[in-house]
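Just passing along the structure, written as structure tokens.
The complex appears here without one of its protein chains, the remainder shown in place.
Order as written gives the chain letters A and B; numbering starts at 1 within each chain.
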Amino acid sequence: MLYREAGQFKTSYSADQQIFPILQDRYGYWVILAIFGVLVPMLASEYWLKAILIPVLIFSLAAIGLNILTGYAGQLSLGSAAFMAVGAFGAYNFMLRIDGLPFLVALILGGLAAAAVGVLFGLPSLRIKGFYLAVATLAAQFFIVWVLVKFPWFSNNASSGVITAQDVVILGYHFDGPQAKYVLTLGVVAALALAAKNLVRTATGRAWMAVRDMDVAAEVIGIRPMRAKLVAFAVSSFYCGVAGALYAYTYLGTVEPEGFNLDLSFKILFMIIIGGVGSIMGSFLGAAFIVLLPILLDNVVPAIFGNALGAGFASNLQLIVFGGLIIFFLIVEPHGLARLWQIGKEKLRLWPFPH
Amino acid sequence: MSAAMAAENTVAEGRRIGDVILDLQGISLSFGGVKALTNISFNVREHEIRSIIGPNGAGKSSMLNVINGVYHPQEGQIHFRGSPRQKMDPHQAAAQGIARTFQNIALFKGMSVLDNIMTGRSLKMKCGLLRHALYWGPAQREEIAHRRKVEEIIDFLEIQSIRKTPVGRLPYGLQKRVELGRALAAEPSMLLLDEPMAGMNVEEKQDMCRFILDVNDQFGTTIVLIEHDMGVVMDISDRVVVLDYGKKIGDGTPDEVKNNPDVIAAYLGGGH
Partner (left out) sequence: MQFFFEVLIGGLLSGVLYSLVALGFVLIYKASGVFNFAQGAMVFFAALTFVGFQEVLPGWLGLETGSAVVFWLAFVLALASMVVLGLLTERVVLRPLVNQPHITLFMATIGLTFLVEGIAQGIWGANVRGLELGIVDEPIEWLMDRSGILVSKFDLFAAAAAGVLVTSLALFFQYTRIGRALRAVADDHQAALSIGIPLQHIWGIVWGVAGFVALVAGMIWGARNGVQFALTFTALKALPVLILGGFTSVPGAIVGGLIIGASEKLAEVYIGPMVGGGIESWFPYMLALAFLLVRPEGLFGERHIDRV
């Protein structure tokens, strides 16, 4: 079957407002979900599941969170990792302190805790914009990590704030192997990605984008910029929080506050710049790119240059490649990989004809 | 113009100019010592087309900004539909049925034409965050109901073919039209238009004039218009107020204003 929309006529507005208006895309979506939900866990090696697929999914979720705030609502944040930390430590404490709390509830509560903290640090956005706000989010980044290190209550009195995630049990089933953890992560991420897509295509998302593009005009047609911004901070932090909780429970198992540092925040920012600012799809592409690139560099560089250059060279090369790519994408393709994907699809729609 | 929309607005036949709905008394506005408006009083009647003219820097846009609450005047009273207004923000003005367009197009550049006009329906949409996230039942029905309304406006403005185009890619004249569409989507009772025809060619101006007259005629929308093209202003306005250096120098029907010596002086530069 060729990739075409010819012959697919829309007879109602609901048909026109679907996420995938083209039939082949709708099928494609289910096929991809089936592949990643059923085939991949059966076939992928433990290394792929643990070191690549699970982190890619988790970072995708965090990138969606940052994309909601930065890509859709236009509020730059350099503190995403701190909100992930709130989610991780939040979920941990809810599990620890409430007996028999179901995991998924703890996950949501962790996300809500992050959302609350996010709103608190989003308050300055009501008065300041642009890089002023970026600096304000640095306050969140440093303050939150400091609090989690200095107050042992958050880590149940563990030294330097290290926590070990409890076992994940849902309805009596133990999610302990990499397969099970992967499937659980995929489920949570897929559901939340769908919710994010719904948010950005309805009135909530339009309010965010309106505030991003021109806040005075938004206010004049009856959108409340303050409300839209705070909602964006809350939702964004919720997504980062859930991603942080998954980071602890299905990826690393043991985390410390210092792990959620400024570098991680930058990494998530790079994911959305490379993947596509203002695109849910782009969040996945960017996360995959940023997770895979260092692995690729680690494998390719020694193959070409041998081991003569040493380990320091690889990490510097990574800095250079990341920095260079950010600049390259911002100049050449500011909508990132998501835009390239879209262009590819438009080409495919016409293929094999040139126009 | 869709039949359904016309039928809803019974004011249609024989546009009757009604009572004063907006009354401004002694408005003065300054920015850190620089006076933008000095002691200006005028009113707007229901269903009329009221134009504000004057040379550049006369304070016309400031006047619109005062009316819809973007700026707060230091002195003077504003009565809208009989009740006095204190410090009001633009959002409240929107809730009272005042919509506007801007001198420098203020569309949401990253969004499609459809989404831009949909934002005009914001005040009428009630569903919350969770329902949007699930896109279930009421949220979906609401989106579709408002989409229907927006499609009527798209038909009215004859922009069907560009509904999914990002507005940033549209030529200037079409952007102005989309901006009018966004304001109309709010179904305002009063529409403030800030130079809707600036930078347009003759054909585009004619189209825009037609839309403005149709809106006024068929929906009974009161219109406050800032425009530099005197031909257009004298042609379509019911009453005209003239500003110069933040002061009012003339007010009346187009004919009265045309013959006002102060206005002639201001426009010919004789007065200064």
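Criterion: a contact is a pair of C-beta atoms (placed from the backbone, for glycine too) under 8 Å apart; a residue touches a chain by one contact, two chains touch by 3 or more.
What you see is a predicted model; the values in this text were computed from it and never measured.
S.K.: Which of A:43, A:171, A:303 or A:319 sits in contact with the chain that's absent?
M.R.: Looking across A:43, A:171, A:303 or A:319, the contact with the absent chain belongs to A:319.
S.K.: Tell me which of A:21, A:37, A:124 or A:187 is the one touching the absent chain.
M.R.: A:124
S.K.: Which listed residue, A:200, A:269, A:288 or A:338, touches the chain dropped from view?
M.R.: Of all options in A:200, A:269, A:288 or A:338, contact with the hidden chain holds for A:269.
S.K.: Could you tell which one of B:20, B:70, B:129 or B:144 touches the chain left off the display?
M.R.: B:70
S.K.: With the missing chain put back, which residues of chain A would touch it? List them for me.
M.R.: Residues in contact with the chain left out: 70, 74, 76, 123-124, 127-128, 130-132, 134-136, 138-139, 142-143, 146, 149-151, 216-217, 262, 266, 269-270, 273, 312-313, 315-327, 330-331, 334.
Just so we're on the same page, only the chains that are shown with their structure count from here on.
S.K.: Calculate how many whole Å lie between the centre of chain A and the centre of chain B, each centre taken as the average of the chain's C-alpha atoms.
M.R.: 41
S.K.: Show which residues of chain B lie in contact with chain A when the two form their complex.
M.R.: On the chain B side, the touching residues are 68, 70, 89-91, 93-95, 99-100, 102, 106-111, 115, 118-123, 125, 127, 129, 132-135, 139-140, 142-144, 147-148, 151, 182-183, 186.
S.K.: Would you pull the chain A residues touching chain B in the complex into a rising list?
M.R.: So the residues of chain A touching chain B come out as 12-14, 17, 195-196, 198-199, 201-207, 209-210, 212-214, 216-224, 231, 235, 278.
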